[in-house]
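Inspection log for the structure reproduced underneath, given as structure tokens.
Excluded from the complex is one protein chain; the other protein chains are retained at their positions.
Take a look at chain A:
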Amino acid sequence: MVSEIIYFSVFTIVGVAIVAIAIGLARILSTRKPTKAKLETYECGNLNVTGDPRIQFKIHYYIFALLLVLFDVEMIFVFPWAVVFKALGLFAFVEMLVFIAILLLGLYYAWRKGVLKWT
């Protein structure tokens, strides 16, 4: 267990370090001549940026994120069940059917409500 945590942390640190070294190397090797026009935000055909890009975006993105949370939590529950499924037998299978049926009911509700429709 300790070894696993050490490995994970070392890999994270080495990964970040490699990116940092590469970017540092590029900073030494590359040219740097910033001009005002070069640092402008890229936009189609315009020299000046029009409007604010941080607009209020579609509510759908939030709804899909909420649905993800719902089903991801379900998955975390189903995974351990699947690992020991062979040992548990019929009772566990029926239990899981009930659980998934309730969730499917939720999905069906969301579907009928029209939130899955991207307009």
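Here is the rule we go by: a contact is a pair of C-beta atoms (placed from the backbone, for glycine too) under 8 Å apart; a residue touches a chain by one contact, two chains touch by 3 or more; residues count from 1.
Keep this in mind: contacts and distances are computed from a predicted model.
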{"item": "Choices \"Alpha-D-ribose 1-methylphosphonate 5-phosphate C-P lyase\", \"Peptide/nickel transport system ATP-binding protein\", \"TRAP transporter large permease protein\" or \"NADH-quinone oxidoreductase subunit H\" - which one is the UniProt name of the chain not shown", "value": "\"NADH-quinone oxidoreductase subunit H\""}
{"item": "Where the missing chain touches chain A, by residue", "value": "2-4, 6-8, 10-12, 14-16, 18-20, 22-23, 25-27, 29-34, 36, 38-43, 49, 51, 53-54, 57, 60-61, 64-65, 67-68, 71-72, 75-76, 78-79, 82-86, 89-90, 93, 96-97, 100, 104, 107, 111, 116-119"}
